[in-house]
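In this view, the complex is presented without one of its protein chains, the others remaining in place.
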């Protein structure tokens, strides 16, 4: 899939030992540390007197499969809009994901489910592993075409690790809510990738800009990616939230937010067009911003009206980003954001984090009822008031931006 | 995506204000009227003592996601078989759907879940919103290539409204059963679109007929649409039916009906071919008629044998329609049915309505047992006998045909 001779050599000489080394290390670490949890272990599950329907599998597996489709089909095909990188994007998307989901099982397991020296896994850890993989793929979108598969694997090794650190700080230490990952996935993945893209900047690549163009069939393949991401985003945001009304409400909010971001994207894209043609890159990307922007607040009581407003604004901001900010990023800041992840994941992710802080700050016992202990346990238990929860949410965004930027900066020379 | 200069002007000048206006109006109406229902509201859900698994989310969300895939991937890619409209069909499919699902939430909400001045929403309203969107996309298929995006949005505004009126008359006033929408979705969408296509008839378009041809890659993209529609149709018909045996039986009946319509379509297509080649348009469309034809009766006790018979006949009728009726519709009746929706949705929809009336007329307490109150509550409660239920079913079909034709007629000059 690689084109240049140096790539070709790297592929044959460096990729195989690296893959074998990584896989061997993961297998050894699994043998020492990873065990079935009480819902996947035959002996542990049958020790208690459950109904089989109580198994978390039935609450989360359908949503997990939708997320899985987004990671492998959605991200993979979305990136084929660049005719030149069609194969590479699908193939490397596949390789990076297959590695990242294994490696993040270990990293996230050490941080979140390490008991008595063992990591216990089930469908919830599979969802989290796929989520972390999503962040890696966002970064991949920022550097597509500028890195070899070997560099991408090393990037994944670093990013998955830092993702786990950042997520641990936010969710466990700061008590921040971020079920759909506006911060931990989208903001983190985008700024990690953008800083890395800046570090990897080579001026001569600038000249090949015209080769970035898309063509007819590439656009149809990319639409496969776009639409699978769009339809399954309600499952993405709701997969890890509280069962019952939590998953239900999150899916509903995301559904309407995406509807509104699609309309505002079409409208603005048509308005800004010179030749009276819709720009397919806007449609393929900015229409998805509605899913990103409710990543933090989707499980909260933002109201259907709030979900529509959030999506509407996200579509506007994302489309403006593609039209006006992206050229500036490249010319002034030397950041070549191949897939425009700043517009789809970066800005809407930050906006989603701010929205989450706002909605958290407005939380009351009256609005949430007894569900407050599910959505904001620290408020329900009296450890915090809503305002301080909002401040923690903002601090979580700050930590994410710092760690992502540091990570991308370190990742460059490696 | 538009080609002609008048389209281009309309796109830049008319589409943005219309989209913004529609989205703004929807946001304002949502703020006044739309609220979480008792399964999506944190406070309401936690007021009662449920198991989380009792939340309707777990009964319907996986099926909803299959329906969602059909609307955005299925319908979207099916229409790419026309090379000339590949982009337009996917892009406008996306725009119309994102608008229609929001607008129909309001329209259907006013008719079906308006209590105390508020509309309450959850997964069931999401399914219904997607269903209404399906009717709009069927009509879109009849007028593909003859309308601008602005006209299509106006068509959706009207059609969604009339869809809600028709559905209200059938389900609420007439007590008609039509879970999978043989009448409310397929018949309504098809005849609305066909009458609209007749009104929009322009003779010079006739000459561009040869440009409607499909090509190799277009056909493979269209097969993505066909097959996603085909595999998820059992979920479409079962998504809104009664839980338990109701959803289970509906999915089963649809599965077998589709198997039979596929075989009869292949057989008849090969028989009618001149050059010994299967006509891909038959395969891509008529094979799906088995899903349409059990839209009304799928939840009833039609027996596995009945499902196979229904599918078998539907495949035959649909294929004959493509081969013999479609040219006549165009030459004699000046109806240019771009995607042949009359063959896939119109005739099989009417046949499905008739089949539903027949099966309803045969309903007995013995066959349904205590499930009679789920499938035919008015019969179980003694308000009707089976024969009068059958008559109401037929009257529902009549109302649907009248309202769809009126709607399509009105929609033309707008």
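Letters A and B mark the chains as written, and numbering starts fresh at 1 in each.
Heads up, the rule we're going with is that a residue touches a chain if its C-beta (ideal position, glycine included) is under 8 Å from a C-beta of that chain, and two chains touch if they have at least 3 such contacts.
Please read these numbers as outputs of a predicted model, since none were measured by experiment.
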Identified contact with the non-displayed chain, of B:22, B:36, B:58 or B:392: B:58
Hidden partner chain, touching residue among A:73, A:325 or A:360: A:73
Per the touch definition above, residue among A:123, A:179, A:229 or A:307 touching the missing chain: A:123
Residues of subunit A (touch criterion as defined above) contacting the omitted chain: 1-2, 5, 7-12, 15-20, 22-23, 26-27, 30-31, 34-36, 39-47, 50, 52-53, 55-58, 61-62, 65, 68-69, 72-73, 76-77, 80, 86-87, 90-91, 94-95, 98-99, 101-102, 105, 121-123, 126, 217, 221, 224
In subunit B, positions touching the absent partner: 53-54, 58-59, 62-63, 66, 216-217, 219-220, 223-224, 227-228, 230-232, 234-235, 243-249, 251-252, 255-256, 258-260, 262-264, 266-268, 270-271, 273, 275-278, 280, 283, 287, 301, 303-305, 308-309, 312, 366-372, 374-375
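By definition in this document, only the chains that are shown with their structure count from here on.
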Averaged-CA centre spacing for the pair subunit B and subunit A, given as whole angstrom: 33
